[in-house]
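Inspection log for the structure reproduced underneath, given as structure tokens.
Omission of a single protein chain aside, the complex is shown with its protein chains in their original locations.
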Amino acid sequence: MAGRAGSGAGMVEGALWRKWVFFYVPLTFFVVGTLFPFYWMLVTAFRPDGELYRPWRAVNNTPFWTTQPTVEHVLYLFTQTMFATWLWNTMFIAIVSTMISLFCGLLAGYALARLRFPLAGGLGTGIFVTYLVPPTLLFIPLADIIRDFRLGDTPWSLILTYPTFLIPFCTWLMMGYFKTIPKELEECARIDGASRLRAMVQIIFPIATPGILSAGIFAFTLSWNEFIYALVFLSSPQQKTVPVGVVSELIRGDVFFWGPLMAGALLGSIPVALIYSFFVEHYVAGLTGAVKG
Amino acid sequence: MDAESLNRRKFMTISGAAAAAATVGIEGILAARQAPAHAQGTKLHLLRWNDFVPAADEVLLKQMPEASKALGAEVTLERINANDLQARITAAISSGSGPDIIHVLKNWPHLYEKSLADVSDVAEATGKAQGGFYPAMTELCKVGSSWRAVPHAIVGGQIAYRKSLFEEVGAKEFPKTWQQYREVGKKLKAKGYPIGQTAGHTFGDAPVFWYSFMWAWGGKEVEKDARTVAINSKETVESVKFAVGFWKDACDEGGLAWDDSNNNRAFLSGTISATINGASIYVESLRNKEKYKTEKGALMHTDILHAPNPAGPAGVFHLHAPFSHAVMGYSKNQKLAKDFLRWLHGKEQFEAWFVAQKGFSVGSTTDWEKHKMWDLDPVMLPYRTAARAFRLYGYAGPPGRAASEVESKYIITDMYAKAIQGMKPEDSVKWAESELKKIYA
Partner (left out) sequence: MSRAHPRPIAGGAGGATEAAHLATLPRDATAMGPLARLLEDERVLGFLLLVPTVVLLGLFIAYPFVKGVWLSLTSATVGNPGEFLGLSNYVKIWNDSIFQRAAYNTFVYTAIATVGKLTLGMWLAILLNRHFRGKRLVRASMLLPFIVPTVLSTFAWKWMFDPTFSVLNWSLYHFGFIQTRIGWLTDPVMALGSVILVNIWRGMPFYAITLLAGLQTVNPELHEAAALDGATAWQRFWRITWPLLLPVTMVVTLFSVIQTFADFQLVYVLTGGGPANATHLFATYAYQIGINTGLLGEGAAVSLAMFPILFIIVVIQLWYIRRVEGA
């Protein structure tokens, strides 16, 4: 169980140098390579502006540390912009649209994976095909729909449109996961007197919990990061989401407010990172199921 | 900057001259001392860019409640990135719903002509009251015989340069011709302080530089008939050849990757000695005096001067960034919107905003050249008359949709960028010609 799968060292003899070369060194490269931009963003968020504009070869250039950290950027972010409001908006929109997508994806995934009915193949393909049209084109006709339903400038304009690209993803993931659960489980339950519906809800769904978690986490992340729909369908500053608000307020013409911008980027990732760290073990287990043939 | 509280008498004097015997509009309402005629709960939504000068946006934000009170409707201002304006406009026009008034830049009145309301009454009255619009603004906002937008302001572009560095290489005055500029630049680059311009795909700076560069040599996109593509000419090829030499001799070669903000940063950090830009570099150095110092330790803002473009064989030309307000055709509050614009563009309101700008944006009429604000800071003086030399996209044809397509596809910019990257000048001009032919076909 203790990670025997994978490369190298299960052996004991001569293992130490192998371990270093094949494990610790590459791992360090990955960690450094993946995370150094965040380290840089962190430093920039707390660096006084005067130190920021130092050319790369300037003698006093210290890109990776600062001797005079300041919280003024974070304060600016919270007092001069509506960052807290945007955080709340984005959280609300992401949670609700994730729940809607999970609900639809769960039911649709079960139906497509487990049940035989006419048009199953066609509908399944149809759901998936909608994923192929880019949002950079879709937002234009979607604006018509938003107008017709009078959803403009409300969070519902996003809560109801995000599922259009989240549902195909959730459905596909859940389909894969359901395929790994033995059919016998349902059959036993039904023999014992449960209806199909009850078997589905009370037996299968609980087993699928890890899969649901993983789909939910990915869906949440995609909603959290979305930009173009949020830009076009929301107009009041109080309604905006983090990506749109931060970019609009902190980039004025040809001047970027780098300190608050990076602070916004980091603070805008923390909620999602916290959720991830909480669920990551479950999530990993969840995807195991979605994979098996 | 002084936002006086609303004074009814003043209100009438603002609009009085503009709409002499009018009993309609704000002054009529006020004169009658009646409740405004607009339905209760009407909202007016204005969408603008996030102004580089925060103080000016603050003036506007203060003016919104004043307007709301006067008009009896709720006026809201929404600001987004200039880059994102077109996405909003596209969605709004397509779906027929959205902001009532939108900030239009460049030659968008021509692009969206049919979807914008006719605002001739407001525009002509404002222009007449304030000394007449610059011809370029008229050409941009008046499509055919009707005005599709009311000109608001122009962000002028001038070359910001480091006085001390130029003096060090013997240029006591800013070079008057491109040849001189190149020579000075060569010396500066040798010292480690090149000139900096972008040759990338940027919203503002790239067209501003390269279009005026092409015109300075006598190059043009099309003939007056707006159909014959005229770019493949000896003049254009000469300009491209010069550009390649100029770039290698005098420019920071990272400029190929620059966007609109890079030259600001490079200038303020002391790595380049000159760049054409709006006044944002200088205004930023003033706003945060202690942050930006020269390599000698002086405050950066004391070392900045401005100058117009040098002259090429065909003269001095500029392309500036024009800003106007358009009332959307789908708006249900067009009359209200027009009243609002009449008020906003009126002398008093505009003046408050104009003063806050400190010259970063100039007025769209010649009257504003005479304003006292210009006496405050001699460094900003070149911007006062910048808008007089204002040529437009699509020269020598009209600044219509085809000109927009050329600009948004960065054809002129890329013509130079390709040559700088190694393509033969004749070939890059030929490429531009073939692209233009497709567009103007």
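As written, the chain order gives the labels A and B, with residue 1 at the start of each chain.
As a working rule, contacts are C-beta pairs under 8 Å (C-beta built on N, C-alpha and C of every residue); 3 or more make two chains touch, one makes a residue touch a chain.
From a predicted model like this one, the values you see are computed outputs, not experimental measurements.
Of the chains on view, those touched by the hidden chain across the whole complex are A, B. Checked against the full complex, the one of B:Leu47, B:Leu60, B:Ala73 or B:Leu111 touching the unshown chain is B:Leu111.
Contact with the chain not shown here comes from a single listed residue; of A:Gly216, A:Pro237 or A:Gly264, that residue is A:Gly264. In the full complex, subunit B touches the hidden chain at residues 86-87, 89-90, 93-94, 111-115, 199-202, 252-259, 262, 265-266, 269, 271, 329, 401, 404-405, 408-410, 414, 417-418, 421, 431, 434-435, 438. Residues of subunit A that touch the chain left out of the display are 1-8, 10-11, 22-23, 26-27, 30-31, 33-35, 37-38, 40-41, 44, 53-57, 61, 63-64, 100, 103-105, 107-108, 110-112, 115-118, 120, 123, 125, 127-134, 136-138, 140-142, 144-145, 160-161, 163-164, 167, 169, 171-172, 176, 179, 187-188, 190-197, 214, 221, 224-225, 227-228, 242-243, 246-247, 256, 258, 261-262, 264-266, 268-269, 272-273, 276-277, 280-281, 283-288, 290-293.
Rule of thumb we're sticking to: only the chains that are shown with their structure count from here on.
Put simply, the C-alpha centre of subunit A and that of subunit B have 39 angstrom between them. The part of subunit B that touches subunit A in the complex is made up of residues 45, 47, 49-52, 54, 76, 78-82, 84, 87-88, 90-92, 94-99, 204-205, 260-261, 263-265, 268-271, 277-278, 280, 284, 288, 290-292.
Residues of subunit A that touch subunit B in their complex: 49-50, 53-55, 139-141, 143-144, 146-147, 152, 228, 231-232, 235-237, 244, 247-249, 251-256.
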